[in-house]
Structure formats: C-alpha cells, structure tokens
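Here the complex is missing one protein chain, while the rest keep their positions.
Order as written gives the chain letters A and B; numbering starts at 1 within each chain.
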Amino acid sequence: MLQIKNLKASINKKNILKGLDISINPGELHAIMGPNGSGKSTLANVLSGKSGYEISGEIKYKGKDLSELKVDERAQNGIFLAFQYPTEIPGVNTNNFLRTSLNKVRKARGEKALDALSFLKLMKEKASELGIEEKMLSRQLNVGFSGGEKKKNEILQMKILNPNLVVLDETDSGLDIDALKIIADGVNSFRDKANSFLVITHYQRLLDYIKPDFVHVLSDGKIIKSGSIELAKELEKTGYKNII
Amino acid sequence: MIQNFQIKNSVIDQIKEISLEEKKFRLKNLDVFNNEGFPNNKNEEWKFTNIDKIIKTNFKKLILKKDINELKKFDLITNFEHNYIILVNGRLKSFNLDFEEKNEVNISTFKNNNFDFKKNNTLINLNNALYNEGFSIKVNDNYKMKKSIIIYNFFTKELKENMINIKNKVILGKNSELHLIEYNINNSKEKFFNNTYESVFLDKHAVYKTISINENRSEGFFHKFSSNTLLSNTNYTAYIFPAGLKFNKVDLEFNLEGENIDCSLQSASFLKKDEHQEIRTKINHLFPNCKSYQKVKNVLSLNSKGVFQGKIFVKDKAQKTNAYQLGKAMLLNDESEFNSKPELEIYADDVKCTHGSTSGSLDENAIYYLMTRGLNRKESTSLLIDAFLNEIISTIKSKSIKEFIKLKFEKQIYGH
Partner (left out) sequence: MSKENIKTNQEYKYGFETKIDSFKAPKGLSEDTIKFISKIKKEPKWLLEWRLKAFSRLNKLKEPNWQKPKYPKINYQDLYYYSSPKSMKDKPKSLDEVDPKLLETYKKLGIPLNEQKKLSGVAVDAVFDSVSVATTFKDELTKKGIIFCSISEAIQKHPDLVKKYLGSVIPLTDHYFATLNSAVFTDGSFVYIPPNVRCPMELSTYFRINASETGQFERTLIIADKGSYVSYLEGCTAPMRDENQLHAANVELVALDDAEIKYSTVQNWYPGDENGVGGIYNFVTKRGACRGKNSKISWTQVETGSAITWKYPSCILQGDNSVGEFYSIAITNNHQKADTGTKMIHLGKNTKSKIISKGISAGKADNTYRGLVDIGKKAQNSRNYTQCDSLLMGNKCGAHTIPYIKNKNSTSTVEHEATTSKINEEQLFYCNQRGLDQEEAVSLIVNGFCKEVLQQLPMEFAVEAQKLVGISLEGSVG
C-alpha cells in the first residue's frame, strides 16, 4: 500500500524529516509514536501533499510515485488525513461539504454521484454509528464544534469517503475517555483486509483501544525503533528518554 | 499683521540672515497659502474639521509677534529624574542633559535644510513660509538614553491673536533610544494659533517613545503635522493626550521604510465644553513584516467634537503586514459629536488588517449595576469614564511616568 524510502523533508530551510523509511501492507495498522517536535505532523502533511515542504526520497502509494499528485488528487486516490486541528470554514454547511467531497472522490473512482436523498441516508447511518447528532451536520463546518465534535466529524468523513490509506494525526489529543472510545470504535469498524492505517500519536493510551500491528518510534526525523505493541507499553513505562 | 488672513511678502523680507534659496522657498509657500487660504472641509483630510471657518469665527486677525523672552520661574517636575528642554513660544531657550554622557545627544536650535516644495496642506505651506526655528535633537548611533527628556513647552501670557509657526526635528541614530515627553504649559488666557511641523527620523534598530500632554486648559488653537520616517527594525511608541485646547488637530504620517518595524500610537482624551479635537493618521506600510497598532479613545462632553481619521495603506510588496486600528468614543451629551473615518487601502494579499470604530453613550446597565452597589450616579459615571480612558494610560511601561500622566490626566477631567 505505502512504501517510504529515505524520506527527507524541510520547511523554511529547517530539516524535519531526515531519512525516514516505512512500509505498510494492505490491512495493516502502523502506529508512529514520538515526542513533540520529532516530525510526526510533518509526516502526515507530506503524505497528504501539503505545499511548502522541500522533499526528497521516495513515496510509493499503490505502487505509484506520489510526488506528482496534488493534495486533491491524492485524496481522490484514497488517502485520507484526519487532522489534528480540523480547520473551521465559516459559512460552509457541513452536510453540503461532505456531499461535495464524496462526489468528487466517487467521480475519481468512476462511480456515479450520489443524489441528495441517498447521501442523506448514508450520512445518517454513519453519523448514528458515531453518536453524532444530525443537528451538528447542518452547522457550519467545524465552526464552534467542541474538540470531541471536531474529531468525530473527521472520523465520520473517513467512513463516508471510504479511503484506502488513513492517516490519523494525533486524533486522540484533547479527547475525554468516552469520546476516545467512540472514535476508536469508529476506526476499528473501518479496519479490514484492504485498508491501511498510519496512526500518529504521542501517548500509548489510544493504542489500548486501537491495536496496532506495528509500532515505530520517531525521533529527530528518523524511525529509531520498530516493534510490536509491546514497544508502546515499554515507552509508556520508561518514557521516550530511555530510548532516544 | 495679517489682514484678511493675507500675508504680505514683506514679512519674509524682514527675516534676517537667510539664504536666497530659503527666501525663495518661503515666498513660494507663502504664495500657495495666500492663494488657497486655510484648508476647508472640501479637502478629504479636513472633511470633519473646517479649519478655515474655525479660524475665521475665532480670530479677526492673526499677528506675527516678535520673539518674547519673558519666562517666569517655574518648578521642574519632581516625580522622576529627567533631562529637559525649555521652549518659550516654541523657541529653544535652554536645555539640560546632566544624566547623559557627553556628546552622545545633541540639542540645538533647528536649522532648516530641506527646501522640498510640496503642496497638499496649506497649513504646512504657511509653516514653511513663516517658521521660526524650534529645536532639533539628535541621538548618536548605539546610544541609549538613560533618562527621558521632558520638553517644557511654555506659551506666554500675551499671545492674543498671535500666530506661532515652529519647526522641530528628532533624529535617532542606529540602535539608539530616546524617550521624549512633550509637556505643554499654556499661560495665555487669550486665543492664539500654534502651527508646528515636526519631522522624526528613526535609523535602523532605533527605539523611540513619546508622550504629549497639556498641563492646563487654554484658549490655544493648535495644529501639528508630524512626518515620521522609520527604517527597518525600529520601534515607535506614541501616547497622545491632546485635550485641554480649544482646537487641536494632530496630523501624523508614517512611512515604514523597512522590514520588522513596530509602530504603535495610542490616544485618550476627555473633551470639555466647546473643544474640537482631531487626530488624523496615515500609516504607509511599504515593506513586508511590519506591524502597526492604533487605538484612539475619546470621551465627549458639552458641545465638544471629536474626530479620528485613520488610514492604513499597504503597498503590494508589503506582505505579512499586521495593521490594527480602533477608534472608540463615549458621548456624554447630546450637544457632542464624534466623527470618524477609518480607512484601509490595501494592495497586498497576505495581510491582516483590522479596523473598528464605535461610538455611543455610557452603558446604562453598568451604571445600574454600580448603583446597586451603593455608588451614586455621578460616582458611577466617573468610574466608567476612568475605566474607559485608563485602558490607554495603563499600558505606559514606566511606572513613575504612568503615575505622573495619570495625575495630569485627572486634572484635565476634574480640574483639580
């Protein structure tokens, strides 16, 4: 699904990723853990194609080089980023946004656009799975949403857009335990043989609910250790200091 | 003497020891003033202040009087240590720089060497034609002044129908620092007109802080045009407390001629009966990454008129500009008036420019709240007014200066 080789990225001449390698097969869930400033969010941004970064190295997605694709083209090809801080867009209705987005992705997949009625049905079904009230969906996109609502909205979008590679950027930050469980359930219900996940987190807490196949430790722009869930548990006990 | 506010060329012939170039310059400017007169409200910059009408209603004539030397004894401010300059009717009489190292700060009588002719404000033309030398201050590169300079700006008693035109200059060298307090003491009980042109130049990394305040109320009609040139990485902070004059317009133009400039201007005033006061600013953002901040607060009582015209100009290459401007007015009386024109002219897209203007009465709910806590109406009102204006004063960094300004400000409001 995703092969990254010797990925380097810098922004404003500051090197952030310094030769990162990772390989994710279909159906796998990889967790990337690391202290603040280790380059976690940069990795998420680079994968989604955000502009402003100087990049070298190789990123292959579904066997193809990603570098030529723009942000929207990557999204249409099934890369989904759940934002750490979902952006507020005033005046834009959440429902309409989601439908526009879904129909773009469907079009790219060669599927027919969903009409308003079928979309509403789909949306209601997915929203209720996440315990999202319909009222929230008629509000302006992320405007005035609580931290939990914003994150739930990200997971709802993931479920509706049906991507192949999901990048969760510190989705657990700022959530209480109830919201965290709902979000973990949402992610777990979306796991299957075809979908891959890259879960970026600072704390091991999330991994109690979303069980990773592999855990990597990111430090100073490189992966310095990889292992199983046991690695995350060790980190929780000893902290990053003992590893780095 | 100016008859019908026309000035004879012979006035300039009488000025001694001037070069031919200067004489030509003065005559050319005089010509413009004689042809066009005082600005009126057809001029956008004078939209809410018809100075032509104001002068003509208040003065039958304006006299250019000979230099007056008289100065009674006075007490220096003892609230904090400071250097000082003494001006009488705008002219430099003496100065004291005891707190500073020798030869790092230079104070002298202003000499004009800029004879660029411009035509946009006839009061500047009038000043160019008739100016007397005021003061000039120069701070050397890398010298940070240890104490503030207070300008004791005396206006003498017998200024009836006088017109005073003065030019001043402030130059800060690279990486230098100056704090200047302009303290106006008006002894004239009669109406007079004071027209000042000031130029300020901040070389790279210089820091300039300035405060102006009037010691007492007077019958003065003041206009000051201040032209400010700021180079990169400079820091400019001004506090203007302009109340206490019959008429006062402070015209400030800033050219931000470099990157990373921080320019801040704040003003608070309580206008009493018949006072007319205007602050007009124009801030030209010409380079990227500069910040400008303006906050002007007015409380208007009894037939007073307050005006704030502020313009922010952002040139196409001045990306990452951050400009903020707020004008707030509290009208206490139906005979008072507040006019404002907060203007933005923006040609760069990556900017954050915000302006706001509000005017209204005292908050009746707040008064009610205070009264339920046992204050009477008058006390409640005072408390709210103080809070409204103190927001500006409280941001002055030096504690001793802040206390001093507070004292003077309270005197302006309550007259004790």
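We adopt the following convention: contacts are C-beta pairs under 8 Å (C-beta built on N, C-alpha and C of every residue); 3 or more make two chains touch, one makes a residue touch a chain.
This structure is a prediction, so every number in the text was calculated from the model and none was measured.
Across the entire complex, the residue among B:51, B:145, B:268 or B:331 in touch with the chain not shown is B:331. Within the full complex, the residue among A:18, A:50, A:191 or A:233 touching the omitted chain is A:50. Of the listed positions B:199, B:319 or B:382, the one in contact with the omitted chain in the full complex is B:319.
Among B:127, B:148 or B:340, only B:340 touches the chain that is left out of the view.
For the chain left out of this panel, the touching residue among B:83, B:359 or B:412 is B:359. The missing chain lies against chain B, touching residues 47-48, 300, 316-317, 319, 329, 331-334, 336-361. Although one chain is not drawn, its touching partners on chain A can still be listed: residues 48-50, 70-72, 75-76, 80-81, 83, 86-92, 97, 100-101, 104-105, 108, 140-141, 157, 161.
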